[in-house]
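What you see is the complex with one protein chain gone and the rest in place.
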Amino acid sequence: MSSSFGQHLRLSIFGQSHGEGLGVTIDGFPAGMAIDTERLLAEMARRAPGQSALTTARKEPDAPEFLSGVLNGRTTGQPICAVIRNTNQRSRDYGDGVDLVRPGHADYTGHVRYFGFEDWRGGGSFSGRLTAPVVLAGALCSQWLEKQGVRIACHVQQLGSVRDSSFMDADPCADYSHLKAMHLPVLTAGLDAQMEAAAMEARNDADSIGGVLECMITGLPAGLGAPFFDSVESVVSQLMFSVPAVKGIEFGAGFGFASMRGSEANDAFRMQDGKVVTETNHSGGVNGGITNGMPVVFRCVIRPTPSIGKPQQTVSLKSGTEEELVIHGRHDPCILPRAVPVIEAMAAIAVMELWKERAACLT
Amino acid sequence: MSSSFGQHLRLSIFGQSHGEGLGVTIDGFPAGMAIDTERLLAEMARRAPGQSALTTARKEPDAPEFLSGVLNGRTTGQPICAVIRNTNQRSRDYGDGVDLVRPGHADYTGHVRYFGFEDWRGGGSFSGRLTAPVVLAGALCSQWLEKQGVRIACHVQQLGSVRDSSFMDADPCADYSHLKAMHLPVLTAGLDAQMEAAAMEARNDADSIGGVLECMITGLPAGLGAPFFDSVESVVSQLMFSVPAVKGIEFGAGFGFASMRGSEANDAFRMQDGKVVTETNHSGGVNGGITNGMPVVFRCVIRPTPSIGKPQQTVSLKSGTEEELVIHGRHDPCILPRAVPVIEAMAAIAVMELWKERAACLT
Amino acid sequence: MSSSFGQHLRLSIFGQSHGEGLGVTIDGFPAGMAIDTERLLAEMARRAPGQSALTTARKEPDAPEFLSGVLNGRTTGQPICAVIRNTNQRSRDYGDGVDLVRPGHADYTGHVRYFGFEDWRGGGSFSGRLTAPVVLAGALCSQWLEKQGVRIACHVQQLGSVRDSSFMDADPCADYSHLKAMHLPVLTAGLDAQMEAAAMEARNDADSIGGVLECMITGLPAGLGAPFFDSVESVVSQLMFSVPAVKGIEFGAGFGFASMRGSEANDAFRMQDGKVVTETNHSGGVNGGITNGMPVVFRCVIRPTPSIGKPQQTVSLKSGTEEELVIHGRHDPCILPRAVPVIEAMAAIAVMELWKERAACLT
Partner (left out) sequence: MSSSFGQHLRLSIFGQSHGEGLGVTIDGFPAGMAIDTERLLAEMARRAPGQSALTTARKEPDAPEFLSGVLNGRTTGQPICAVIRNTNQRSRDYGDGVDLVRPGHADYTGHVRYFGFEDWRGGGSFSGRLTAPVVLAGALCSQWLEKQGVRIACHVQQLGSVRDSSFMDADPCADYSHLKAMHLPVLTAGLDAQMEAAAMEARNDADSIGGVLECMITGLPAGLGAPFFDSVESVVSQLMFSVPAVKGIEFGAGFGFASMRGSEANDAFRMQDGKVVTETNHSGGVNGGITNGMPVVFRCVIRPTPSIGKPQQTVSLKSGTEEELVIHGRHDPCILPRAVPVIEAMAAIAVMELWKERAACLT
């Protein structure tokens, strides 16, 4: 099963890059929420291409249509289905069947998986375009979670060799909503220009570049999640690794734990306003798979976009020969700006699932 | 839901550290496999405490009893249940109810999650002891997968500041079975002694130390997994983050992708003996969530054991006051040796689930 | 969760009667099947209204559009999404919000379930119109199963007091494809006219009438299903009770078992052409939850359509008073003809799920 997630909030995404359309069904979304359509479209616009020189010039009008589950602008509690039509496929760019498989892409693995019957055009099911319905679903969840006091922020913590500071060292009570307005959201003023320069350099080399996104979720109550298979980290990571290009995730001090002593790593408990809090937050807000009320902080590494202009070595599936491949057309030299809202959306979906699971225990 | 995993192979683990017993039910395991009990017990012994100065001296006789699903030494295809009894609970060590919550542990979050009714003794459901049934289930999966040509190897890639080389630079066709016999399995001869010294140093400081485990799965066919929610990385990471102490995971080049260019990161395809292979394996054997036939390589960071001898600051749940806590008794200064078979077991469970999902497509 | 089914074949249906559209996503459908569109539309036409005096005159153009999962007329193995747009909603018939709840309908329970936010128009999520995507999904499954030799037939076994003979007494090897062409499919020639007369009589009384549908699935291998929660009967019944109006189901001798002795009820085994078969088929093709290779036979009772022209007693949700309700407009006096393809579709979906589950065991 590739396209379904969740036990309490159940998502099913569908679509291929160059098919008729793509979308998402959401089962279990709470009834009665007034949808802020303007903000929903704003989120989707952050993910859409064509925003700057860093991202591909293809123009995808990501206007979703709600086929069900919404009445008079409010969620009804019934299954939501939202569809985004593909209007600009240009499949003439893509030839007749997969032949030269693109390195770093899923052309080859998709071909094996689907026995050669897959819709390969433009990446098919593997296209980053499939993240459009994810952003839509996440934006709905975010709007609901905001009413519960939950906030989700994300910034580019690293792009190539340029590194931003970390939410680990930032004030969790500060307002980070300004990050949403930045093309390359960073905590350190001016660093986005350096990042942009690094990305442009890659672009000028007909190349691409990777980075790290850091996400912080605040306002969570203690008690979400569970030990073992449905730990907060398990649920979040399952979703994050669904995002094409994510190849690693770490929570709190993450890989830094490897060289730490227990006495450094442990977060001492103390009381604050009658509430149990921790002095530090190396655990990233999660102990034993369960939220402890501190901010949940995690970082995802984003591999450089595999679509590059440089010639590459590959094979022909049709002839079984080794060939040189040159990918034409314009592609994102750096996918990070567009990945930010996707990571935020997946975070919101994860929290919603955990929230509903918790609610079932509160009876 | 905390204790259930899988759609095609379904596991349910149960037990608390100091209850009557713990165990696992496994539904969907193939019929007819002769169980190699000796090797099964050997795997469980690798996880058990008391093997060396690095690990706690508590002696847990982890002898599993199969209550169902096995007849004449073979799996029957019916649900397997295996139970490990707790014989050495010593609950007198643990006092009456959680009061001073241990930093880095799940005492506090478990208390919130279970409304104060949880079996807190010895870590309850959060105890590393729960990994005993995981190792058992994984060993069964490994034995079955070996017959299909799949091999799983794991080594300590980092312990404190001591770093081993990587499977990324090793020969995937080599035999790594000797690693299973090493207390601190490493690729570089002699490095285990350095690691042991670092761990002993932490121990002598009444402290603990973390590290990184690297795992490689070879012999996988291309085509396992799926894009999005059931990607190989999603399934593997969901399981790995179920292991207490794991706080990060990366596949292939992992966080190294952040500073790479696409032209470096992409794995060029070529033909080898009529088969499609890649020149490098930065993707860690997975493209678009699906295995490409190359070794699956991933690394997990293991935080330092939170149970340390040094005094720590914490709070009393009963009085709401801030207190100093000293944890008595002997604890593992370094959990890595015992975590190795757990990571291998989770890897085997993940592959088994993916394998069965694939089989359902081959009809 | 209301709208998702299956572990190996995963369906998610969406839509409300008077929303923008409805449809289904199908995850896990086999790759490479050429869709026979003509037969698919023929199945959907059987379910559509307006075929005769027995069924409502509303005209719903149930033309599905495949948004994903199909390329060049073949399934790709990727998630399928098919959408049917609502073009003829006439919501002016339905007023502003639920007030007088219709007896036998879900107006009241839906109001409670969705906290008053539900899309109540025309029955909302509860409308029989939701069975259109079910028929679509079932038709795809049927086409695939036919290639494996599976055949599904259904007839009206009872309508009011008119009773047809049973598949239990019929030749399972005969060809029953002619039933699909009959408006009221029956095994006994001429009985459909009697049934039609009974239905017209109810209609002339501004009333409706119920009945029983009997379904037979032939060509199944022995070994599908499992004891307990995923028994053939459990899977089939879960799906059948998803069909609005179904209030009972029985397999094989069904409720007739109550007055039977074991010596009558047991189906003696014998050999036929080297194959194990049973002399009788009181078990309806299932022993211990698993197919035994004989035809699976079951019957579903269909309650009379609750929408009738006669005045009825009900309450006003708005004022809390008791009121008389008269439902205007034209409604089916007998839903059985339109329910036949729905029952067949659900049967096909059930078998497909069981088939794939079995395939995962055959590795």
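In this document, chain identifiers A, B and C correspond to the written order of the chains, with residue numbering beginning at 1 in each.
Just so it is clear, a contact is a pair of C-beta atoms (placed from the backbone, for glycine too) under 8 Å apart; a residue touches a chain by one contact, two chains touch by 3 or more.
Everything numeric here is computed off the predicted structure, so don't read it as measured data.
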**Message:** Can you tell me which of C:A34, C:V276 or C:V326 touches the chain that was removed from the display?
**Reply:** C:V276
**Prompt:** In the complete assembly, which of C:C173, C:A189 or C:A268 touches the absent chain?
**Reply:** C:A268
**Fill in**
From C:L40, C:I290 or C:A339, the answer for touching the chain not displayed is C:I290
**Asked** Out of C:G21, C:G138 or C:P244, which touches the unshown chain?
**Response** C:P244
**Request:** Go through chain B and note every residue touching the omitted chain.
**Result:** 1-4, 10, 12-16, 19-23, 25, 27-28, 31-32, 65-71, 74-81, 83, 113-119, 124-125
**Those residues of chain C which, in the complete complex, touch the missing chain** = 1-5, 7, 11, 13, 101, 103-106, 108-110, 112-113, 125-126, 130, 158-161, 202, 205, 207-212, 222-223, 225-231, 233-235, 237-239, 241-242, 244, 246-255, 257-271, 274, 276, 278-279, 283-284, 286-292, 301-308, 310, 312-315, 317, 320-322, 357, 361
**Message:** What does the interface between chain A and the hidden chain look like in terms of residue numbers?
**Reply:** 7-8, 28, 30-31, 77, 355-357, 359-363
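The criterion applied here is as follows: only the chains that are shown with their structure count from here on.
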**Message:** Closest chain to the overall C-alpha centroid, by per-chain C-alpha centroid: which is it?
**Reply:** A
**Request:** Kindly indicate the chain pair that has more C-beta pairs in contact than all others.
**Result:** A-B
**Complete:** Cα centroid separation, chain A vs chain C, in Å, comes to 39
**Asked** How many angstrom between the C-alpha centroids of chain C and chain B?
**Response** 46
**Asked** Just curious, how far off is chain B from chain A if you go by their C-alpha centres, in Å?
**Response** 26
**Fill in**
Residues of chain B that touch two or more other chains sit at 7, 357, 361
